[in-house]
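Coming up: chain A.
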Amino acid sequence: MFSPGELITALLLLSAIVVFAAGTLALLRLPDPLCRLHALTKIDNLGFGLLAAGLALIQPTWIDGLKLLAIWTLILCSSTTNGYLIAHHCVWESRR
Partner candidate 1 sequence: MSSLLVLIATLPLMTALACLLHPRGGDQLSLVASMIQLVASVLLVTELPSRSSLSHALGGWAPGLGIALGADPLAGWLVLLCALVQFATTLYARFYFCDSQARYRLWPLWWLLASALYALLLSGDLFNLYVTLELLGLSAAALCTVGAAKAEALEAALRYLLLGLIGSLLYLAGVALVYAEYGTLDVSALRTLISSSPASLASLVLLSSGLMIKCALVPLHFWLPAAHSSAPAPVSAVLSALVVKVAFYLLLRLWFELFTPVVTSAFATLIGLLGAIAVIWGSWQAFRATRLKLLAAYSTLSQMGYLFMFVPIVMALPEGDTRQFAYGALLLLAVSHGIAKAALFMGIGSLQQHLGHDEIDRLGGSARKLPVTLFAISLAGVALVGLPPSGAFLAKWALISSSLVSGQWWWMLVTLVGTLLAAAYLVRVLGAAFAPTAAAEPALPTCRLALQQPALLLAVLATFGLGFAASPVWDTLSLSPPEVQR
Partner candidate 2 sequence: MMLWWVVDLTLCALMIALAAGSLFAATLRRRVIFFIAFGLLTAIVWARLQAPDLALAEAAIGAGLTGALLLAALPTAQPTEHKRDADRLIEWVSLLLAALLAVVLIAVLTTLLPVVDGDPSLAVTARLSDAGVSHPVTAVLLNFRAWDTLLELAVLLCATIGVLNLAPARKAPRHAGALADTLIRILLPLLILTAGYLLWNGAFAPGGAFQAGAVLAAATVVLHLGGGVRLPPFSLAQLRGLLALGLLLFLSVGLVQLAFGQALLQYPLAWAGSLILLIETGATLSIATMLSLVYLGGHPLRDWPVAGDSRDREI
């Protein structure tokens, strides 16, 4: 019924959904900004990674899959920097 590739995609997407759901819950429930930031960056890194990998497998051409992975790399860079900047700001605010 499903090809092995599609099965792997389904598995990857489902785990992405789990990561996103857990991350969102954490974002809502965790007590302070730094912890919440931790959840947020997990969503960005792991969640988007699983999503991109899953979708890359079912693209018609390999170049489209590569584009998705390139997008994920960009998200990694920006999410890292954003996390650092927000954390920096939080520390700066608390010291004032």
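Keep this in mind: a contact is a pair of C-beta atoms (placed from the backbone, for glycine too) under 8 Å apart; a residue touches a chain by one contact, two chains touch by 3 or more; residues count from 1.
In picking the candidates, the idea was that all candidates are chains of the complex that A comes from, given by their letters.
This is a predicted model, so every value here is computed, not measured.
Asker: Using the touch rule from the top, find which candidate among 1 or 2 meets chain A in this complex.
Answerer: It is 2 that touches chain A.
Asker: Okay, in this complex, where on chain A does candidate 2 touch?
Answerer: 74, 77-78, 80-81, 84-85, 88
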